[in-house]
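Okay, here's the structure, questions in a sec.
A protein chain is absent from this complex, but the other protein chains hold their places.
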Amino acid sequence: MDSSVSVRDLRISYGALDVIRDLQLDIAPGEFLVLLGPSGCGKSTLLNAIAGLIDVSDGEVWINERNVTWDEPKDRGIGMVFQSYALYPQMTVEKNLSFGLRVAKHSREDIDKRVARAAEILQIEPLLKRRPSNLSGGQRQRVAIGRALVRDADVFLFDEPLSNLDAKLRVDLRVEIKRLHQRLRSTMVYVTHDQIEALTLADRIAVMQGGAIQQLDDPLTIYNRPCNLFVAGFIGSPAMNFFRGRLEEGADGVRFRGQGIETPLAGYDGDTALLPGREVIFGMRPEHLLFDQDAVGRPGQVEAVVELEEPMGADSLVWLTLGEARLSVRCGSGRRYRPGDRVPLAFDISRASIFDAETERRL
Amino acid sequence: MDSSVSVRDLRISYGALDVIRDLQLDIAPGEFLVLLGPSGCGKSTLLNAIAGLIDVSDGEVWINERNVTWDEPKDRGIGMVFQSYALYPQMTVEKNLSFGLRVAKHSREDIDKRVARAAEILQIEPLLKRRPSNLSGGQRQRVAIGRALVRDADVFLFDEPLSNLDAKLRVDLRVEIKRLHQRLRSTMVYVTHDQIEALTLADRIAVMQGGAIQQLDDPLTIYNRPCNLFVAGFIGSPAMNFFRGRLEEGADGVRFRGQGIETPLAGYDGDTALLPGREVIFGMRPEHLLFDQDAVGRPGQVEAVVELEEPMGADSLVWLTLGEARLSVRCGSGRRYRPGDRVPLAFDISRASIFDAETERRL
Amino acid sequence: MSDPIHPRGAKPRHLTPGRIGLYAFLVFAAAFFLLPFYVMVVTSFKTMPEIQQGNIFSLPSKLTLAPWVTAWAKACTGVNCEGIRVGVLNSFKIMIPSTFLSILLGAINGYALSFWRPRGGNLIFAVLLMGAFIPYQVYLYPLVRMLSMVSLYNTLPGIIVVHVIFGMPVMTLLFRNYYAAVPVDLFKAARIDGGGFWTIFTRVMLPMSGPILVVAAILQVTGIWNDFLFGLIFAGRDHLPMTVELNNIVNTTTGTKAYNVNMAATILTAMVPLIVYFVSGRWFVRGIAAGAVKG
Amino acid sequence: MKPLRLRRLSAQAALIPTWVIVIFAYLGTILWTIRISFTSSGILPKYDFVGFEQYERLFRSARWIISVQNLAIFGVMFIVGCLVLGFLMAVFLDQRIKGEGIFRTIFLYPYAMSFIVTGLVWAWILNPTLGIQHAMHNWGWTSFSFDWLARGDRAIYMVGFAGIWQSAGLVMAILLAGLRGIDEDIWKAARVDGIPTWRVYISIVIPMMSGMFVTAIVLLAIAVVKVYDIVVAMTGGGPGISTEVPAKFVIDYLFNRQNIALATAAASVMFVAVLVVLGPWLYRQYFRKERRAA
Partner (left out) sequence: ADKAEVIHWWTSGGEHAAVMEFEKAFDAQGGDWVDAAVAGGGGDAARTDGINRIIGGNPPTAMQFNTGKQFDELVSNGLLRNLDPLAKEYGWKDKINPVLLNAVSVDGHMYAVPVDIHSNTWLWYSPEVLKKAGLEPPKTWDDLLTDLAALKKDGVIPLAQAGDAWTQVLTFYNVLITQGGKDLYMKIIKDHDVDAVKSPEFLKVAETFGKLRDYVDPGMQGRQWNQAIALVIDNKAGFNFMGDWAKGEIDVNKKVPGKDVGCIPGLGHQTYWVGGDVFVFPKVKSKAEQASQALLAKVLLEPKVQLAFNEKKGAVPVLKDVSSEGMDQCAQKGLALLKSGDYVPSSDILITPDMSGSIQDLVSAYFTDKSQTPQQFVDQFAAIIGG
């Protein structure tokens, strides 16, 4: 078996409540896996179980081909970075980095070497003598990563390491973590509920809900071919536009009709055959809607009313109403739209997603 | 004079330290003004001065043509929403909303009417009997807005009302605030350090730094024609790419040369004439760089090396190195780039910004 | 669990030596803390001869309730033989308003110092902090003079004022720290809602001061209830608290001291604070967490 | 010119009672005390001036010297003992144990009881002819000897011991609150780092709880400087004058020995000592921080 971290039949319960049920997960060596999901879905619990910080109720955890289910965290070859940084406040950065090594009675030179290396990688050499309270958020985060680095961990675990930072810093540190991964090639498991982080960082994303993994795939697949309604709705900002309706037999093949929309579905990139008569939910991402000039002359073109435009610099978000439905469209920042404008709209079926209304699975 | 809020010669100091110096600001009735700037630049201080929560050291504050410099906050016709929500923890939502009215001894019916109206606007009717501790972040924020609503304030002041919320909720509430503004048409002053919020919400943005307003303009102008280096760098995510160099006389008019780039500047949309010999900083936003296919055959085309690609679903960020310079490009999510790929790159001069290296002002 | 090489499922739990040591320590510590109380209780049920003969740790061979009756209603001090019950009502009359007022004043101080930052606020706080370190007795003399100047000496309001004075440093400290942790935005919001000094205090700040009020109340109730010196000097003959009576009984030197009566009287006197601790101990730790963190 | 603002006025008005108390009861008393210490007053104040006479006498007095020494011994033992025992109890109570509420109440109750009698009970328990030694002898262990309370050179330690018994629970409550406030992630980080629990407490948790320790130390220090009841109840200052403390010195001279000048001199010395020893520290704790936060 070739996997760096492997979780088998995992069950974790607090009292009578199963927080995680029968979870399976295999992470390849050097892989960057992101656990993504709404608050309370069990991401941190899973991560803590891998780290050995909470006892599992059932199942096994393997790290580097070794069954570590009952091992102490320090013996698992992991490093962990926490959302609140969890730096030791009274120690200098250097002490923070070396504390674990000192306790483990590493030699002075070894400690110095490792700290120096981590500091160099993270570019925190000038900060080594400072206390955490005198560091900025980004610097603290780096020190927290450094603490995992000096341990020569095979597996890095991150629990929402960026969510306490402001937007600008988040972008910068995201890139840094990505570079770090490219440089170290260690296995990384990264918990977040920010989908941009997940999309940009992950080799594979595990989308979780209610203690179970909904979809485990690479970012583009997750984004473009979400396996069910939950994943589709959860990923993407603003969220995918959904329309309820049913499949109908039309002249040009199967058509979708509902909420004031009628469009042929030719070119749909689906997993199963589209059977007419089925109740479905038709989903389009804001950037995959054809809008204004682009929409003119397309099949299934409709007219929508502008409710609001949000310029975002590089592009704009336009919020529209279409019958009772409200939807958002992302478009270039060329023309400005005023509330009340009527604009043509069409669908790029090749990028749509259609879900069974009952099972909520992608068709 | 036709302005709703007007700040004249404002100076605010803590002890010997001037936090705000000689600040002038006029806000038109019904305008949505955003105060944007890095942490500690004095945004909250300015807002608090308008609200009357801190004493000004010098200058005047006018609201609705009335000098309110020494008025109590409650007499200024303002409502304010805070980052931490600042809901009264021991009161129900209804009590929270009506507290100000009860203090001002409004009649029972009047209070009920106003609360009902605010609750309806914000769709928090079902929450009226709950305590803040039993509300989600978004709901709390709505209640906080409601507290300003019931006061029939002419001017709404927001101090980073969304920064405690997670990304998804932030998008939703942003739209809600925008709708609220369209519906009420009250004057709103909104503090944030999130530029997306600023760009999407504002009629005009005041970019602040070090207690002074750097630029006060509508969002697109701020984004496309930043008046100085600070504004250019502060707005946009990822940040604008900058190249140091100098202007030179070329065959086809003035050219820019520096950091491995040489490009004619024909078509530059500038404020002043470009004089050869000047040290300048040449700035291009990631989405205005011409990349890959788009760049082929353009004047000043260069070749850059891919360092990292960050897919973000709708589009991708590609981080490149070009000589010693490192830059980012935003592009559609069609092709994927691998580290090490060599890709052509060119500049859309009509969207560039050029700054004097010394004064840092836009040319 | 059966195969140690392939651990699976929940880690087997052992009663580790550490855990045993932990309970051993706690039980041992509890025994240490209860020892004097145990001695008091058993002594209070013994007869005097048994106390004189026996071991202070042994259980009473014959249970007697007489000491309790005596302590409550019959013990003599001077010419009066009415036990400690005479002071109970006075103790309540002193404790309730004193506790209430000192907490109120402490809360007002903490609130004003944290949010309004009035001129001289730091001076007030500094003086109170220093004043807390001076033995009370040093204040007696000038206080007697001052109170008699305003005709409060030896009156119920007088003793209440004294308790308020001496409760002020710690009360102010507690509330100042507590309010320092309250987001200042809350205060600003209330100002915009039109609240003045008192409106914000009574309708916003006080209602959210639950945890610290509990701590303050516990400290003040115990402190004031157990006070003897101020009660003796400032309360006046008609308002002597039961601790004065307790002192008279305990320090009274009957031929052989009635230790059983003394113990019963002490336990009876301590009843009120003990009940307060018992009922609100849970909130005490929470309240301290809320109020004293900032140091 | 700024107009006078009403809100400031109401804040000032609300503090009037406090100002009155601070000025008269505290500042006034302190100044009066210092003034009297330079007079030859007996039982009643006399406003003459005798220079440092009382101070000279004070520092010639063996009892005062012993009192100060005892205060130091008691103070160190009491504060350290309360902190150590209180911390241990807090740590052990924080281990998700059964019956936490009962243990907590047991540890706290001594603080609720007046020392008039609990001091007496301690005096019994420690008295060689009544207490533990006697009980041990009764039970056959006749070589057992524990007579520290009766020995002039050791009695003060027993006073400290009883003091610890009384106040350790309060420290426990404060520190328990502190422990409960420590970020769970710190514990996790330390476990991942492989740091033994005791080491985490010593190197990380204790430094993190410095705020709580400060609160505890301030409360304990106040108790130390004022220590009186406990000595009176347990030893009355004896054997001899071996357990005398400054507060008792002040009180004895104030009313019994009818020399308020000497008493106020002693009080002034205590006050100045507190000012010098604790003043800068208190200033740092309570004022400098505030300025930075503001």
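In this document, chain identifiers A, B, C and D correspond to the written order of the chains, with residue numbering beginning at 1 in each.
Throughout what follows, contacts are C-beta pairs under 8 Å (C-beta built on N, C-alpha and C of every residue); 3 or more make two chains touch, one makes a residue touch a chain.
Quick caveat, the model's predicted, so the values are computed rather than measured.
*Asks:* Which residue from C:C76, C:A126 or C:L206 sits in contact with the chain not drawn here?
*Replies:* Hidden-chain contact among the options goes to C:C76.
*Asks:* Among D:G28, D:G99 or D:P128, single out the residue that touches the unshown chain.
*Replies:* Looking across D:G28, D:G99 or D:P128, the contact with the absent chain belongs to D:P128.
*Asks:* Tell me which residue among D:A14, D:L149, D:V171 or D:A189 touches the hidden chain in the full complex.
*Replies:* Among D:A14, D:L149, D:V171 or D:A189, only D:L149 touches the chain that is not shown.
*Asks:* Hey, which of C:I233, C:L268 or C:V285 is the one touching the hidden chain?
*Replies:* Once the missing chain is taken into account, the touching residue is C:I233.
*Asks:* Counting contacts across the full complex, list the positions on subunit D that touch the omitted chain.
*Replies:* 42-44, 61-63, 123-124, 127-130, 147, 149-150, 152, 155, 232, 234-242, 252-259, 262
*Asks:* If you put the missing chain back, which residues of subunit C would it touch?
*Replies:* 76-80, 140-141, 144-145, 147-148, 153-154, 229, 232-233, 236-237, 244, 247-257
The rule we apply is simple: only the chains that are shown with their structure count from here on.
*Asks:* Note the residues in subunit D that touch 2 or more other chains, in rising order.
*Replies:* Residues 6-7, 210.
*Asks:* Quick check on subunit B: which residues sit in contact with 2+ other chains?
*Replies:* 72
*Asks:* Could you pull out which subunit B residues touch subunit C in their complex?
*Replies:* For subunit B paired with subunit C, touching residues are 48, 51, 53, 72-74, 78-80, 82-91, 99-100, 103-104, 144, 147, 151, 159.
*Asks:* For a test of understanding, state which residues of subunit A touch subunit C in their complex under the given definition.
*Replies:* Result: residues 55-60, 67, 69-70 of subunit A touch subunit C.
*Asks:* Touching residues of subunit C toward subunit D in the complex: what are they?
*Replies:* 22-23, 25-26, 29-30, 32-37, 39-40, 55-57, 105, 108-109, 112, 116, 118-143, 146, 164-165, 168, 170, 172-173, 180, 196-198, 222, 226, 228, 243, 246-247, 250-251, 262-263, 265-266, 269-270, 273-274, 276-278, 281-282, 284-286, 288-289, 292-295
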